[in-house]
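Only one protein chain is missing; all other protein chains are in place.
Labels A, B and C are assigned to the chains in the order they are written; within every chain, residues are numbered from 1.
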């Protein structure tokens, strides 16, 4: 048998994909916390179960969120894992970094924690994994002095995240990075001090490709879109055709609304029938571009399954112009939070709350007019709560 | 003002569509019951509400169903309408008649009732509308002597009905008329003596066009279908093309599964991809025909909205050969009725019962293996009731 | 004269007795059909035999004399063989092609139109209404007559449609007219909760059944005058009338507030799309007998907009799916309201969970 203390994990040093085991074993040589983490993980691999205990409230002064307490049930065997809290660091919009900034951050982290990170967490934070309770305050102080702040956790606004949008994508229909930064700054209080019925996630995508999965993973999804016609460069279309692209098969036949025509010479789009699905643009980005009247579609309510089943966000505002200071958007957010505050139950996501109260009632309460864009179809059952009627005279 | 006692109804004598008012007014000259029916209807038109009282149990000896009691709340004004029961006469399969048979029936009806009929009721019965309680028995006696029997009502098997199938349609994949007759005769007891938790409707359609709306309107829907390939007569295809049919637009582009190819010379169908939707066959019945390995798809559970919302029938057996004596089918029906008897609640349709108990559990109890054809998609939520697990040793 | 003996459980007459000889000879051996013109079909058997069908509109609600009149025609033109369709039209089965026109002329002389085949509006499937049901929020026969008077040219094929269009009427939420899967439907609705007659209730009705009858659990047990009774939570009642169906002491009809709603886009056939439910178009129009002008105009408007906009072989629901619901409301000028947004059990599945608006 091998001498290694982690024979099972060692199996994961092999293979083509980068090995976190190899990497962390190297780290373990200088980080006792990392060493014990690997030890405990090996135990989990042996026992086929987790060795983390349930929750535990820890944090930094004045903040309700941003730190997840984590304690081991095998702390006697692995003292370095006994306290192993997570610190969620609010990532910069679009996950852009310079090496300088990252190095500074890593130095701080090595000073106080295990040296283990997630680049990044599912919500978007830069995640520091494994710090003792006592080190939380000093860590936070150093972080904040290096211009870093914490992200969200608990029943607060979670760290907003966005696709890289206008920074490097020609499809972006609004400035996802700017909006994300603005929203994050505007709602610092809501982000750091849990006071909602449950968590609230913002995600900003620049176009319907939704590269940040906002429609699936955020309570409030802001997805770029345009209102006018797709811009066509017929010369570039020709070039695509000449270069061997099968426009009939790959574009015309794949258009879900059957609104692209191609006669071998020019491409025509029936923009009224177009659902702005992006497919044709995705296939021929040199030749096709979103229109010029751009903004975003606002959708609400996505979440994972528990309790009421997974939900996707659904349309709330079919189209909104998004320019600083984003007053219309922020007023809407405020009205929704007021509603949620009044009607939401504890641990009930906004999407679940809307389904319980009814989308129609919700609209009334947040002051939006119902429009058919909000639904895939009108009701098919006749169980209508009529509100107008005549009284006998 | 006009002298007419029915000024409102008289408005309905005008217009292009045949007028029941004109017809019934003529009848009223010899039928006091018809006269009073019109009088009461006029009153309803004036009051904008019904003048029939709720239910009332009447019937013929030994039968639990087939008669709907109906009493007027304006019987003093319209004595002929005071009792105005419905007798549901079981129609012949496919609603085929000879004038002789119909005349005989009408004579009996004129003798005992109002002379008003529905050709036919929504479930399929030939409906005699308006007879006094006292006349029920004699009416039934005469009917039965003329070879007519009652249909269903109440919590029984309702009168089965079917499309005309092989009698006059080239698409029929099984003998709808024969099966309907057989089922009706086999279940005379269930049809006449309510003992189910609620009503149960059978409807037989010869092909997926479903001309008898079985998938929407019957608890047990038997819809003809084939398993092999669509038969193509290429000569007739050519003739359609020559005669001006736009095969590309009207057939190829309309095929929901994109599995028809037409190169101007021959038509090709990818039968594996074909969902047997009938569209291409409907458009070119001279050239295309269902395959030769015919049978039916059995579906279960359609109903109107109340209580749990409208349901369409859903697939239970993707394909079943249907030849007399239909043992496989009848065994299945029996197992389902046994299940319903055990698990159904009062006034709960089988479709509602299955949804409450779960389709998977239902299948187990009626002894059918789950197959993917039963669902549009597998579950998308992770709330699985695992039944296998290991016990600690 | 001795009383004749009654016979039971004999079932319906065997259909074979009623089949035209050509049909009997070619039973199951039909090869193809053609629609010769609206209302007229020919079915051709493998062996070459032909049977002609003339389909004619019927009011469904009729006198025995009207039936006899149909029999007269059947005897005159087709050896007495006739049938009715699943949508309550009458069909004459002719061996002789030459009888088609005379039959149609005779029909039309009596105010009856041939039609209803292929891409037409066929007869309206409907229910009893005030003619015969205690539950009705509107009439059916009169409403149907008013609508068909207006749409008759679509039945006869005088005005062409992209495809079949099927209308249904039901006079209450029980939907005996099966309006839940029609291209266009008219549904009678109540708009006020039931009024409880406490005395009759305790004599006539079972409390548990009443409570179980409510789709929204709006009915609670209570004690009135020392007797077990029920009360309705009016905020949770959506006026379906099912409690009235199980308990006569909870009448729900209300002339001031009853009326009709209009529904669109359902279908039954599996052709092209899977079957679809009908969706709400207009939540409420007044009951305005004898001719329900508001309802008639609403249906006609939808038919016309469909006829203009749909492509060949598109049913109403397919057309709407293509253009999208926003466009449907736009083109028809129908207002989209809170009522259109589903709030029953599958509501969540009807929200638009995509940026695709068309």
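Please note the rule applied: a residue touches a chain if its C-beta (ideal position, glycine included) is under 8 Å from a C-beta of that chain, and two chains touch if they have at least 3 such contacts.
Everything numeric in this text was worked out from a predicted model, so none of it was measured.
Student: If the full complex is used, which shown chains touch the chain that is missing here?
Tutor: Checking the complete complex, the chain left out touches A, B, C.
Student: Return the single residue from C:26, C:86, C:156 or C:354 that touches the missing chain.
Tutor: C:354
Student: Check the options A:32, A:79, A:285 or A:358 and report the residue that touches the missing chain.
Tutor: A:285
Student: Tell me, which residues in chain B touch the chain that this view leaves out?
Tutor: Spelled out for chain B, the touching residues are 208, 210, 215, 223, 225, 256-258, 272-277, 297, 299, 301, 309, 311-315, 318, 355, 358-361, 363-364, 370-386, 388-392.
Student: Identify the residues of chain C touching the omitted chain, counting contacts across the whole complex.
Tutor: 270, 274-275, 345-346, 348-349, 353-356
Student: What residues on chain A make contact with the chain left out of this view?
Tutor: Interface residues of chain A facing the absent chain: 8-9, 11-12, 14-24, 26-27, 31, 34, 37, 41, 44-45, 47-55, 61-63, 70, 84, 86, 90-103, 106-107, 109-110, 115-120, 122, 124, 129-130, 137, 140-142, 144-145, 147-149, 161, 163-164, 166-170, 172, 175, 177, 181, 184-185, 188-189, 192, 208-213, 215-217, 223, 249-250, 254-256, 275-279, 282-283, 285-286, 304-310, 312, 345-347.
Here, only the chains that are shown with their structure count from here on.
Student: What are the two chains with the top count of C-beta contact pairs?
Tutor: Contact tally peaks for the chain pair B-C.
Student: Relative to chain B, which chain has the most distant C-alpha mean position?
Tutor: A
Student: Using mean C-alpha positions as chain centres, tell me how far chain B is from chain C in Å, no decimals.
Tutor: A distance of 12 Å separates the two centres.
Student: State, to the nearest whole Å, the distance from the C-alpha centre of chain A to the C-alpha centre of chain B.
Tutor: About 50 Å, centre to centre.
Student: On chain A, where are the residues touching two or more other chains?
Tutor: Within chain A, the residues that touch at least two other chains are 309, 380-383.
Student: Provide the list of chain C residues touching at least two other chains, using ranges where the numbers run on.
Tutor: Each of 173, 175, 180, 215, 240, 277, 344 in chain C touches at least two other chains.
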